[in-house]
Structures are given as structure tokens and as C-alpha cells.
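Quick one: the structure is below, and I'll ask about it shortly.
Heads up, one of the protein chains got dropped from this complex, but the rest are sitting where they should.
Up next, subunit A:
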């Protein structure tokens, strides 16, 4: 019974983790290829 309970806990934890990580990747993703060219600030005229 105890073993079953531990197994159930581990499985639930892993499932919850994968749902969270799925949500994280699904929720936001960056615009690759269009970042990383910052604008300089020039000296005065």
C-alpha cells in the first residue's frame, strides 16, 4: 500500500511537472533571428 502511494505521488509529480513545462513553452516563445542588433547612441552634433 505504502509503495503504491509513493508510486502514485511520483507519477503525479512528474505529470504535473510536464504540464507546467508544456504550459511554459506553449505560453511564450521568443522571436529568434530578429534580436541582438541594438542601436548605438551617437555623440552630439
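Definition applied: a residue touches a chain if its C-beta (ideal position, glycine included) is under 8 Å from a C-beta of that chain, and two chains touch if they have at least 3 such contacts; residues count from 1.
Operating definition for what follows: contacts and distances are computed from a predicted model.
Q: Would you kindly match the missing chain to its UniProt protein name, picking from "Pyruvate:ferredoxin oxidoreductase, gamma subunit", "HTH cro/C1-type domain-containing protein", "Acetolactate synthase small subunit" or "Phosphate transport system ATP-binding protein"?
A: Hidden chain, UniProt protein name: "HTH cro/C1-type domain-containing protein".
Q: For subunit A, which residues touch the unseen chain?
A: Against the left-out chain, subunit A lists 26-31, 33-45.
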